[in-house]
Each structure stands twice: as C-alpha cells, then as structure tokens.
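Here the complex is missing a single protein chain, while all its other protein chains stay put.
Chains: A, B and C, in written order; residue numbering restarts at 1 for each.
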C-alpha cells in the first residue's frame, strides 16, 4: 500500500466534508485559532514521514503532553506510581469530582486532570529541577532541542484555571499532593502549554510504537514492558468519555487534547498525529476522529 | 517457544501460590463449587490446543456469554445497535443505575447487565425464536452441538434476580425495552446459565481471534471489521471496574464471568480460557487474573 | 381576620394570574384533566370550613396519600419503622437510585416512592387484609365511609409503572421487601389511586393539626408525639426537591401530589387543601404553591 496516497485521499475526503463542533474557547490562545486548520503527519518506525495539510503548523498539544509526563514519572519510580493514581477509565465526565471523593483522593487514571496533577507532584518530589527535567525528556523523545514551554499559554491557563486550582486543593485535602501547591500547579500548567506541529508530535510519540526506544539516538526512554503499559493506559483512558468510541472506531491507543490534536500509535509500526481545532461534544477533534477512523479502516491498522 | 511448557509452568506457579477471594454465593449452583478448581485451555488459530488442570470440567460461564449474544445481535442488525446501547466503559460499579438515569436509559456498554438485557431485547425483536437462534449461534461458534442452556441455573438466577428485574423495568420505563419483559428476561437468564469447560470456551471464542471465521466450518460468524470492534469493546468494557487493570496487566481483549471464568484473545493468534472460582474484590477470578498476567508476560503476548 | 375573605381574595388574585407548567401526562386519568381547575378548602380545628373554586371536584390525590399510609404504619409498629426507612430529605431527584444503592436499600424517607413502597410492605406484614385496613383508616380520618380506591387509576398506574416495579425489585434485592412483590405493589398502586375533593382532603388531614385526634369521632388516630413527628417529616420531605422552597415560602408542613393537589397544616389551627393540575418544574402544583405562599403571608400563618 502507498501510505502517502491513502493519507492524501482520506485527508481530501475529510476536508471536503463538513467541519462541525466548537474550538476550545476558555483561553484566547486557543479561541483565536483558525478553525479550519487541518494537518497530519505519520512517522513510521523506519523513520519515514508522510504529511498532509498544515503538518508543520505548531499548535498547543495540551493534554496530549500528559502521556509524556506520565512516561517520565513511570520511568523514574515504576510501579509505586499506582499507589497515587489508578489506571481505570473515568466513566462520565461529570463524575470526576464525585469519584475523587468516593475514592479518597486517588484519581481514576493519570490522563485526566487530577491524575496528571498527581504525576506532576511525583516529578516535583523526584527531581530537584522538575520543570527542566521534564522538558529535557520531551526534547529527547522529539529529538528536537527547541521544544519548549509556552509561557504565555501557561500564564493564560493559570489566570483562568480555577477548576485545576480546585482539583489540586482537593487532592491536597486527601494528602495526595506532597509538594508545594504552587510549584506543582506551575509545572502542570507549563506541561499543558507545550506547542508542537504534527511532524514533531508524531516523531515524539514514536518511541511508544518502538518498544520505548527513541529512533535516532537509540536511547531507551522507557523499557519495553512499561511502554506496552503506557499504551494500554492510552487505550482505556486517552479520550475522556469517548475512550470506548475511539477504541471501537479507530482501534489504536492514543491521546487527544483540547487544542484539537490527537496522536495515536500502532505498535511496531508507526505514530500518527492529526490536528484540527474544532471539537466534538466529547471534547475530541471532530476532523481528527473522522480522519483516523477512515485511515485505520483503509489501512486495516488496528490492534484488534 | 513451547507453549505447553509455559502453560504448565505458569499453571504450577499460580497453583502453588495462595488462592484468595470469595466464590460467588448468590445462587447455590455457584456457591457449591470446589473453590480450588483451576483449569486452562489455549486454542490457537491453527487448531492446536494446550491444556492444564481442570480444563475439561464444565462451569457456568455467566457473563462471558454476553459477548456471544452481542456478536449475534451485531451480526444481525449492525450499527443501529449503538442507538440502544453505548460502547463506553462504565466507571465505578456503583454508578450503574445513576448512569442509566442520567443517560436516559441507554446502558453504558453491552457487557454490563443493563446492556446485555437490551441486547437480549434486540434478539427478541429480530428472531421469532430468539432462544433457539442464540444457542444455535453459540453451538456453531463452539462447533459443538451439545452446548445448551442450564435450566436449573436459569431458574435459580430468576428466583433471586431482583436486581435484574429492577434493571429491565427501569430500562422499560425509558422505552429501551421493546418486547415483553418476561420473554426478554427469560432469554437473559438462560444466556447466563450456559456451561462450558475451558476447552470448549477457548474454542468458542476463537472466531474473535480469527477475523470472525469459525475454524472447522469456515463459516464467517461476523465480518472482519465487526470482529475487531467486538474485540475493542471487550478491551474497554470486559472487566467491570477492572478493565483498565486488565488492559494494563494482561494487555489482551477479554471477558470475565462471576463463575470464575475468563477468556481472552490475541488477534490472529489464539483464544485462551481460564477458570478458577475464587473472585477478587472487583469480581474477577483471582487466579485467572494472575495466570493471564504471567502467561502474557512470558510469551510477550500483548496487543500493545 | 375574616378567613373566607382572604381565601376569596387570594384565590381571585392567583386565578387572575398566569397558569404555567404542565399537567402530569403519564396516565390518561391525569392527562385528560382540565388544567384550569382550581379548588381550595381550609378546615379549622373548630370544624369550620372555608372553600373557594372547585373545592368539591374530586381529583387523584396521588402521593399525598403516602402520609396516610405512613401514619397508619407508624401507629401500628412505632419507632421500629425507622429501621426500614430513614427520615432525611432526598436531595436532588436524580440521586434517588444512587442513594438507595449507597445506603443499602434503605430509602431516604417514607414520602418518596421507594419509602412509601417499604411502608406498604410493612402494612402487608402487619395486617391480614392490608388493603381493607388502609382504606378503613383513611375513611375514619376523613369521617367519610365512601372514600375508596379508584380501580381504573390503579390499573393504569400499574400498566405503565415500570419505574415502581424497578424500585420494588431493587428494594427486594437488598432484603427490604419482606412480602410478596405483587401484593405490596398492588397496595401501593391502590394507595396512589385514591380520589378526594379539597373539602374531604383538608378534613382528612385535620387530625395532624389536632394532635392526632379525629374531630367528629374524637378517635386518636395517632398519639400527640407521633403526630408532631409526622408533621416534621412532611416539613423536611414532603415536596420532592422543593421541600426547602416550600418551607421557605409557605412555612407549613405539607405534602404534594402529581395530580396537582397540595395539603398543608398549621398545628392547632387548621388543615388546608389546594388543587390545581398544572405542575411546576419540580413537580408541585404551580397555582397551589402560589396560593399557599400568599395565603400564609396574609394570614401570617407559619410555624417559624
């Protein structure tokens, strides 16, 4: 099969169809994006890249970055991480706080906000300079020393992030934040601020399709067994309340962000990144979901 | 690798370890089982079988059968099935009824009780003789004309199944049961009453590892694309509130039952059935989970 | 003050205002009512009656009758009743089933459906002929031997009462129904079927304003201390999710029904019944609430 041809065709089909949903509007940096931007990049484990549309336009990857902080924390402390956060899907969104309450401050999984905040706390406890270590890890995964936090986005998130302040204080009331609230939340908002384009994003996630090994450097970012486990968590928890739908329609482990990005991987084959800012009702990219469903159907890519 | 040797070794290790948890006690047919029975059978898509322990001892497969009724209903009516039931994991068990309420009588997925009851209603609406058609489908998957409902278990379930009567009436109040309540619940209780041994069970589920094709007959029970989707649903919804844990530790799509059975499949490779009656706190076989975790680690079987 | 004049004036004012909300539509016997019927009767403990509008038009009192079955059960078995049902307000409606689940089948209070079903079960366990005893009790309270169950309404409720069948099965699954489900639910549906007019209804509830003593016969239906406790329960639990609003605006213990009736009492003074079929969003009579708020303000009737 000619991967580029399929990508081009599916890209054209989806672009020709309607573009529904809303762009995330809670901070200006997201709301002012052109809602019709649409980019794709697939990076295969033999290093080839296939692009379409706005593949080189940087965007805010938002929650997609939570997989990277999780990978680093898991590499650092291993299994004890699961004493602080669970690995179960979260069910309906509106239960998030109820679940924290009934489960004594242990977040359902590390890819919802509460869980990602706990992961940031773990990094703050492990490293003397967690902010620096985290971005270094991401740069090594991306093989790109320029990747950086976007200070303006982080500040914007912070100025309106009352719900995340509520979460971290609530977690602290259960004793599940060990470090200073201000330091932890600063790391969290910075994590969510990172910008990449589709080329960089698919490249960054390639190690998860490659048994934890970074392609160019050959560095093992995460051992093979833990890599599979991160993929399993993406599969069950990566899409808010649409994890089942994504498994059903796309059949690959992945993670989405409110910036309209989605990344997914096919183990031992490729990582793919798609970006289109309009979000469906569940908060995932409308065109991103459409593209991945058709692309995986055509290529018969599925872990199932 | 020598599959039989690995099975034998892991079986021996798990058998030598402790056997914790409780046997399901709500009906006599389950509670009077010897809690130390322990059987395994793996059937590969080339037809070989590897057994250990009580592999030929029949047991009540209970909820595992829900995958089979779902497969039949999906084969019959296709995508419209998802208007009646969703494909999302259910989150914490205690929310089941709350979720039905807040989601207007649409069960979270077809593998929880509420969803399986709706699937039975679909079969009652589609077939003139749903009970006969369902068992025939299962016999064809099993390549075993003797498989049958266990009338005594069905009767026992019915006499104490107040929660399921509550569910079906509740579903009906939302208009999501179209047929006579008594007929639908009878089909449901019969479905849950089926007995198989591990050899039969792994054989029955083999079509899901084989793109929907029954091995001996070559019959396509479900087309390839739909087969992948059933596997995706097992992955995200097959283990009550332990779906994430199973994905994390075992890494295969599967389904468990309160009788202590678990079945799992590795696409294009094999189906495996494990049975040990003691259940962990989440309601899944204690030794079954242990065996599958170690077996998949040793064989590096994982979809991730 | 001239009670009749105030009633006439407030009646006229409320009738002149708009009549919003919906008539309950789940059974034909309720949906076909003229939505503009509007009746009032106040009976004082010295036996005088003040009427307005359709005070002599019978209507389905529905849940208002739950106070009467509760009074009888409380008179029969006393404090042990609270082992089976609690006395707390239920909070938001959508929690009803969740609460049953988290509180192990003990309904929040005896005036929600689940609680009233448990009360019916208590009566079924106490009396050989509970249906006869219950209507006799109500006839004695009403001093009216003609009051009876409305077989057609009971049958209609039964044919569509899936949610109540769900509740009773759910309660049974927790062991909180001791008698035959069919007998208990039959008593419950009959209880809800009773028809009275405002004159009869205010007269029937007068004993709760009169320390438990029926006015004409002098019979003590409930002792003085228990009467106060029934009034306390009406105060905190009598208006679904609007109990606080009713306490705030009206300031009297009372109970409403989906037929559009509301009854309320001022201890040692009077019982009042209002009927107007259109219901506000919380399920209480739109005009009934308006009338009682203005009437109690003008007469400065309030327990606070």
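The rule is simple: a contact is a pair of C-beta atoms (placed from the backbone, for glycine too) under 8 Å apart; a residue touches a chain by one contact, two chains touch by 3 or more.
Everything numeric here is computed off the predicted structure, so don't read it as measured data.
Colleague: Among the chains present, which touch the one that was left out?
Modeller: Missing chain, whole complex, touching shown chains: A, C.
Colleague: Which of A:132, A:163 or A:281 touches the chain that is not shown?
Modeller: Of the candidates A:132, A:163 or A:281, A:163 is in touch with the missing chain.
Colleague: For a quick check of understanding: of C:47, C:145 or C:244, which residue touches the chain that isn't displayed?
Modeller: C:244
Colleague: Can you list where chain C touches the absent chain?
Modeller: 86-92, 94-95, 99, 102-103, 108-109, 225, 227-229, 231-233, 235-237, 241-245, 247-248, 251, 253, 267, 297, 302-304
Colleague: Identify the residues of chain A touching the omitted chain, counting contacts across the whole complex.
Modeller: 94-95, 97-98, 101-102, 162-163, 165-167, 169-170, 172-173
By our rule, only the chains that are shown with their structure count from here on.
Colleague: Hey, how would you classify the chain contact layout here, line, ring, star, complete or other?
Modeller: Shape = line; chains linked end to end, path left open.
Colleague: Mind checking the rotation angle between the two copies, chain B and chain C? C-alpha superposition, nearest 5 degrees is fine.
Modeller: Chain B sits rotated relative to chain C by 180 degrees.
Colleague: Please find which chain has its CA centre nearest to the centre of all protein CA atoms in view.
Modeller: Smallest offset from the overall C-alpha mean is found for B.
Colleague: Give, as an integer number of Å, the spacing between the C-alpha centres of chain B and chain A.
Modeller: Taking the mean C-alpha position of each chain, the two centres sit 32 Å apart.
Colleague: Calculate how many whole Å lie between the centre of chain B and the centre of chain C, each centre taken as the average of the chain's C-alpha atoms.
Modeller: 47
Colleague: Could you give the separation in Å between the centres of chain A and chain C, each centre being the mean of its C-alpha atoms?
Modeller: Chain centroid spacing, chain A to chain C, equals 54 Å.
Colleague: Among the residues of chain C, pick out those that touch two or more other chains and give their numbers.
Modeller: none
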